[in-house]
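Below is one structure, written out as structure tokens; the observations come after it.
A single protein chain has been omitted from the complex, and every remaining protein chain is retained in its original position.
Residue numbering begins at 1 within each chain, and the chains themselves are lettered A and B in the order written.
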Amino acid sequence: MCVRSYARVALLAVLSVIIPIASQVGAATQLTGAGSTFDYPFFSRAFYDYSQQNNDVTVNYQSIGSGGGIQQFIAKTVDFGASDVPADENELKQAGQPVLQIPVTLGSEAIGYNLPGIGKGLRLTRESIAAIYLGKITQWNDAELQKLNPDLKLPALPIVVVHRSDGSGTTYIFTDFLSAVSPEWKEKVGIGKSVQWPVGIGGKGNEGVAGQVRQTPGAIGYVELAYVLQNDMPYAQVRNRAGRYLYPSLATTRAAAATKPNVSSTDFSIVDAPGANAYPIAGYSWVMLYETSSDPKRAALVKAVMTWLVTKGQADAAAVDYVPLPDNVQRQALKILGDTKSEGAVQ
Amino acid sequence: MAKSEELRSGSDLGCARVSKGAETARAIVTTAPVQPPPSRLPATRPAAHRGRGFAACVYSATAIFLALVLALFVELSWKSRLAIETFGLSFLWTSAWNPVTNQFGALTFIYGTVVSSSIAIVLAAVVGILAGAFLAEFGPAWFTTPLSFLIELLAAIPSVVYGLWGLFVLAPVMRDYLEPWLQKYLGFLPFFTGAIYGIGMLTAGVVLAIMIVPTVTAISRDVMAAIPQSQREAIWALGASRWQGFWMVVLPGARAGVFGACALALGRALGETIATTMVIGNRPAISVSWFAPAYSLSSVIANEFTEATSQLYLSALIELGLLLFVISVIVNGLARLLLWTVFRPAED
Partner (left out) sequence: MHRLRSACGIFATAFCAAGVAIVLLVILGYVVREGIGALSLAFATQLPRPVGIPGGGVGNGIVGSAIIVGLAAVAAIPIGALTGVFLTYFGHGPLAATVRFLSDVLAGIPSIAIGLFAYTLLVAPMGHFSAWSASFAFAILMLPVIITTTESAIKGVARELYESAIALGIPPHRAIVHVILPSARAGITTGMVLAIARVTGETAPLLFTAFGSQFWEFNPNNPMAELSLQVFTYAISPYRSWHQQAWGGALILIFVVVFMNLAARVLLRPGIGRRVRAPLGS
């Protein structure tokens, strides 16, 4: 009996060593990337297509959060990082090596709401959104809101403000927008992936916010564009700087990006853009990679993948309701990737 | 003896007589809980060296466990030293949490964790121990076997599922039925006043209770089932009903194990991240009302850790983790103190 069980254990041990090793033989090079949850659907589609076309490279991207992405990139446990906010000076210093940062896609945010009896069609100004989130407008039938919506009968419900509880690039873009349109917000709260909200309850993730809004009469919340396009949620028209009421869409987001021809990792905000067709709540998402590394072949592979991502890969963006880069920004990204001595490279 | 005649007469004794009889019976038949044998047995047998090998395994396993806990504490303390140096003790009673200005304080989270976990453990302990009693004592075997299995299944449901179910199914029920009912009939208590959102402290407590009740039930059931049948038969022979037998013999005998089950369950409630964060409302504010949104230590860590980039922010979040360690120590310490002083000690 003893011999038989020892034999079984020995066989198991041998197999558990052979199988993992055997599975590595002939395998493709696997690059790893981590970061923004916002980018995840787009990246999963794009890298899948890339691997179909280039059999010797696979890319494993996991959405552990923008901050997590930057941390892991600095720790060099991944080949590239993705973040909704580019790494700042401090973080680049910690990385110790020259880092390239390129914009890869755009996102915008819709203001979803739940008003019984009222479907689509709510209109809001930038200032009124700020006032709601500051807690200064507390009822839906407030005179100011009613004035903006003369043909809707707004109910006498208290406004239940919903925001993101988890740190996110979506919150960064939203607070960037609020700071741009409301000096009071800028002073009292500021910009960040997480902030100290004056009012409101926090939902975790887009699903948390949307779920809360869907179920609470009188609720209002901000969610990514892809979200409202994929789910039935009424969302508001927002008046932009040019005075037009616009729905967030691929077209209006691209128009917002087009108003800023030169985007860099230190000057990247496109909220409250001036164009006539520009939606005011939008922002870029970034990828960071090392210019060189101890494994030059690997570094070259990463660059090749990223070059593909900002060119042919953009076709996948539209397929999943993400906004492709405008041409000028694409050219800039390519310059950063191709020419290490250009002004786009960040030291 | 007159007493034994009294004990032998009839099966339907009055309460007073049964309790007196029970005391005597317990004195006669109750064995003390398993005492560990002396570990120094004469090492004269030929297999003694293997016994020493076994003892070595046992000691090294325990040593590994202790080393892990120590290393965890050291690592948490080390990584939070920046926040500790910056904020000092005032971290514990400051309620600001502002990642933009780097002002951090833990008070609101401590409150949220303590209250939501308390609600959860009270609900889960009562329901779990009674359910375990049913499974071990009173239910028919054909019924309790599948029921036990079903209840253990609750432990397998991923926490994100609990969170989503809590958000989409439980929160509307709380908002439309339970919380208004509580406000109407128990509204004089400050806990049941205020605006009703559906999510909030009470909903989080209920979701946590549901998550931890299988632990309490399964372990209580096993501990109660392990009480020797002879003890039950002894007290039944004295005329006690099944319920009285349970209450007077099984439950006291199972005390230590049930306590262990509750400690495990409480631990899970304190440390639960994803399910809580979906239903607690994530508002760092202290409110006496249980309908109001709140924020717990583990929720804020889960929400903000992956996005935090500044060193102070990260350090403050890890200090919250260290705080949870300390709260766990305090709560468990208090509970064990209670067990030792108020009740007679049941372990060594």
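A few comments on the model shown:
Convention: a contact is a pair of C-beta atoms (placed from the backbone, for glycine too) under 8 Å apart; a residue touches a chain by one contact, two chains touch by 3 or more.
The shown structure was predicted, so the numbers you read here are calculated from the model rather than taken from an experiment.
Shown chains touched by the hidden one, complex as a whole: A, B. Contact with the undisplayed chain is limited, among B:82, B:100, B:130 or B:237, to B:130. One of A:91, A:224 or A:272 touches the chain omitted from the figure, and that residue is A:224.
For the options B:108, B:217, B:289 or B:309, the residue in contact with the chain missing from this view is B:217. Interface with the hidden chain, as seen from chain A, comprises residues 19-21, 23-24, 30, 32, 34, 37, 40-41, 44-45, 48, 58, 60, 62-65, 68, 75-77, 204-208, 223-224, 226-227, 230-231, 319-320.
Interface residues of chain B facing the missing partner chain: 14-15, 18, 31, 33-37, 39, 41, 45, 47-48, 50-51, 53-55, 57-59, 61-62, 64-66, 68-69, 71-72, 75-76, 79, 126-128, 130-131, 133-139, 141, 144-145, 147-162, 164-165, 169, 210, 213-215, 217-219, 221-223, 225-229, 241-244, 246-247, 256-257, 260-261, 263-264, 266-268, 270-274, 297-298, 301-302, 305-306, 318, 321, 324-325, 327-329, 331-333, 336, 347-348.
Note that in this section only the chains that are shown with their structure count from here on.
One finds 39 Å separating the Cα centroids of chain A and chain B. The touching residues of chain B, counted against chain A in their complex, run 96-101, 163-164, 167-168, 171-172, 175, 195, 197-199, 274, 277-278, 281-284, 293, 295, 299, 302-310.
Residues 64-68, 70-71, 88, 90-91, 158, 160, 165-168, 189-197, 200-204, 207-208, 211-212, 215-216 of chain A are the ones touching chain B in the complex.
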